[in-house]
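I have a structure I would like to understand better, so I am pasting it below and will then ask my questions one at a time.
Note that one protein chain of the assembly has been removed; the remaining protein chains are unaltered in position.
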Amino acid sequence: MEQILANGLYLGAQYALIALGLTLIFSLMNVLNFAHGQMYVFSGFVCYTVVVQLGLPFIVGLVVAAVVLAVMGGLIEKFLFRPVIRRSKRDESTMLLAAGIAFFLDALILLLFGEKQRGIPKVVNGVFNWDFRLIMPYDRILICVLAIAIIVSFILFMQYSKAGRAMRALAQDRMAAQLMGVDVDRYSMIGFAMGAMLAGLVGALLVSITGVNLGMGGPTSIKAFLMIMIGGAGVISGAIIGGFILGMMESVGLSVLSSYGDVTYLLIFASLMIFLAIRPQGLMGKPWG
Amino acid sequence: MNTNTETMAAKGSVTARILGMAAFLALVFVAVPMFIAATGRSDFYYTLTSVALLAIGAAGVWLTFYIGRINIGQGAYALMGGYVSAILITQAGVSFWLTLPLAGIFCAVISVLIGLPILRLRGVYFAMVTLVLTEVARLTALALPITNGAKGITSIPLPGELSVLGITLIPDFSTLQNPRQAFYMVAVALMVLVYLVLWRIVNTRLGHLCRSLQQNEELSASIGVNTTWLRILAYAISSFFGGVAGAMFVSISQSIYPSSFVVQDSVNFVLYCFLGGLGYVFGPMLGTLLLYFGWDLLSVFKQYQLLIYSGSMIALMLILPNGILSLLDKKEGGK
Amino acid sequence: MTRMLDFDNVELYYDHVYALKGVSIHLDEGETVALIGANGAGKSSILRAITGLRKIKSGSISYLGDRLDGTSAADIVRRGIAMVPEGRRVFPLMSVKDNLLMGAFTRTDKLDIEQTLESILTRFPRLRERFNQQASTLSGGEQQMMVIGRALMAKPKLLLLDEPSLGIAPKLVQDIARAIVAISRDEGVSVLLVEQNSRMALSISNRAYALSTGQIVLSGNSRELLDDPRVKAAYLGGEV
Partner (left out) sequence: MEARAAWLNELGGVQIGDTTYDIQIVAFDDQKDPKRAIAGMERMAQEGVHYVVGPNVDDGAAAVRPVAEQQGIMYFPYSFPKELFSPPASNAILGMVANYQSGPAIYAYLKENKGVQKVAFVAANESDPLSQRDSGVEAAKALGLEVVSDKVTYQVDTTDFSPVLLPVLQSRPDLLVLSGVSPANAPQLIRSARELGYEGLISTETGQDASVLAEGAGELANGFISVGGASTPELASDTMREFVDRYTKMFGEYNDESNTKVYALEYIIETLKANPAALTDVEEYKKTIDTFEAPNPFMVGDAKLRYVGRSSFGQKRQVSVPLVVTEYKDGAFETLFVAEVD
């Protein structure tokens, strides 16, 4: 039992971090970022390149990956999403753009980093073992702690900094925020960059544990969609709760249902559909986003 | 499928429409086979057959757009339809031609059950739920005994003879010299049928009601439109199209796996619609042709194929964010 | 008195439909001016044009002698124009405190902001009581107080109020009216007030303009207009 909970917590922390970035972008721009998973993968490869190919410490890889992704996010917002949003008749047109960007990143990853699975050496060795009731390698504990620390600092930033307040205001009422003198373009760009950076941080963190490969992008995006649906799209607390719930469900399901074959995700998906039919806005969301 | 055909259809004068239709039919049924015969590129048959079938699925997605819903779940119905057809053929020995409508009807019935709760959702919520639906369909196909799990159903026989009152309408495919051409003809005929139905729907009272739903649901509900029924109906028709397309695909590949239609396919259906333009009935058809056929043509660029494909998709989006057919809007606006 | 705002022969339309057809109004320093008229007459469009939310088609808007049209919304706030939008538009998931702080978004001096905040909390004691509560939990009247306070956080010279009495309990409408009068008196702020409740608007303003279908149909001293039968006609949208 302890083991299942610990696994759930570990998964939940990384999931929540992925969902945070996605929900931030969604809340600010009403864009469902299909390329989120690809950004995560891209960042994993950047971190790999810095750590394995250039032989620099992991922390450098983490920082470089975060910076690269933030810049990439900002540029994508400024040169792709902004003009399209301005000129298209429907919000949904951005979906095609996001999907195009997802394909493009896939192609870029393939050309730059190849199709192989890549990973970096363990950051710390050793395994925490509490009487075989709870086994957790130290590097997982470290990554989990780092992920939670990033989540906490993100919340603090959004809660107490001027920029964080501006982004929350923008998400809650775009027009009123404009009237307060918030520069919508500027903060949309900052928000997108931060969302991409969060995806990048998770990718760089996890490359030390799970490694990365080209095919991970799509499934990661789908999982991230799941989480923000559980919690409610565009709400920070919802993304965090959604991430932890999915992590727990996955951990519990895989352990409890293992004898019935691979039905965990089927059950998660099916129960999610029923849940959404009853509560469309998710746990914390506003009705209709 | 040239733009002239669509321009005429869109402008709407009756004669122009009939002429456009005739030109289109001549193009797909006569000109394309002649072109293929002349160039010997018979592999285009399969590609164009795929385009026709995917366009059918995309037509369904387009119809759900028409009631203001983004449907990223068409892959689920294509997969469902495919399995219904495959199971009926291999286990009950039903003729393929009968399974085709049955697959559609099965999907329509299921979609009503699923649609009742989820069609209340809007915007990204509906979109994401339907995306999940695709995964549910795949995982269900993996888990069920009747679908044979991950191993799929293989060695499905080719479509047999279709005869009414002793008259052979469609001969047994396995006796044909060129089954690919036959598949092409059938698929294109189906596509033409589907788009005629779609076009009819759009130009009747039902279509007007759908449009009002797209613009303002509360308002339409308040003036007495039965919005629930309307949404269910549109969604059921959409899923019917998806099921038929899936079933037809299975008969061509003679096999089906849980991976035959996945999230990527669902997303692609949506992209076809966007790219073509949501404002026009023929948008999804054009979008499918460009994206699917375009991909094949780009294969000459080898490892840069995906880069060029996605790059041009993004560029197109920047130039024409409302779809290719929005070019027609501009012309009309200029007058 | 200095001319504060000159709204000269402005045309504005939404998607080919006229919202304003050559409207001219002006406002002097220290004045409270009301814009009255039926729903859709174009009152709110004037405010949106001033704050830069809508681009004008022709004409000009000047503020303290400088052109205002064409500058960004953020710049307009910085130059001393704050608006209380129609329907209040609170940030529902933010605390009262954060809502108020958003009002001072363009200001940078922390100490100065603290002082303004303190004066607003003194003016609206209810906000002090609810200081850390989420804005969505406030009553309609409290929310209205809060968004007025939020606008004052910008230390504006010109305050634009869009339908402050809409959806507020009648008893509280008076409170709001009193607050507006007090603000303009104490802070020396000029006020441009858009109201459907013409009685309230005329009773607290110096001058007023009546609009109908995007045009000024009547203007003059508020006290005189209070008894003018033509005001009623303006609400019916007809010719005066």
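Which chain is which? They are A, B and C, in the order written, and residues in each are numbered from 1.
Just so it is clear, contacts are C-beta pairs under 8 Å (C-beta built on N, C-alpha and C of every residue); 3 or more make two chains touch, one makes a residue touch a chain.
None of these values were measured; they are calculated from a predicted model.
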Among the chains in view, which touch the chain not shown? A, B
Residue among B:F29, B:Y46, B:W97 or B:W199 that touches the chain left out of view: B:Y46
Touching the absent chain in the whole complex: find that residue among A:M39, A:I120 or A:V184. A:I120
May I ask which residue of A:L75, A:I135, A:I148 or A:A277 touches the chain that does not appear here? A:I135
Which of B:T154, B:T168, B:N203 or B:N226 touches the chain that is not shown? B:T154
Just to verify: which one of B:G160, B:P179 or B:G279 makes contact with the chain not shown? B:P179
Pick out the residues on chain A that sit against the missing chain. 3-4, 7, 10-11, 14, 48, 52, 114, 116-122, 127, 129, 132, 135, 137, 140, 206, 210-211, 213, 215-216, 219-220, 250-251, 254-255, 258-262, 265
Interface with the unshown chain - residue positions in chain B: 40-43, 45-47, 50, 142, 149-152, 154-155, 158, 179-180, 249, 252-255, 257, 259-260, 264, 296, 299, 302, 305
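Everything that follows uses one rule, which is that only the chains that are shown with their structure count from here on.
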Computed over C-alpha atoms, the centroid farthest from that of chain A is that of chain C
Where the centre of all protein Cα atoms falls, which chain's Cα centre is nearest to that point? A
If you average the CA atoms of chain A and of chain C, how far apart do the two points sit, in angstrom? 41
Using mean C-alpha positions as chain centres, tell me how far chain B is from chain C in Å, no decimals. 52
Quick one: which residues in chain B touch 2 or more of the other chains? none
Touching chain B in the complex, chain A uses residues 26, 30, 32, 34, 80, 83-84, 87-93, 95-97, 99-104, 106-108, 110-111, 218, 222, 225-226, 228-229, 233, 261-263, 265-266, 269-270, 272-274, 276-278, 280-281, 288-289
Counting only contacts in the complex, chain C reaches chain A at residues 51, 53, 72-78, 82-83, 85, 89-94, 98, 101-103, 105-106, 150, 154
Listed in rising order, chain A residues that touch chain C in their complex are 162, 165-166, 168-169, 172-173, 175-183, 235
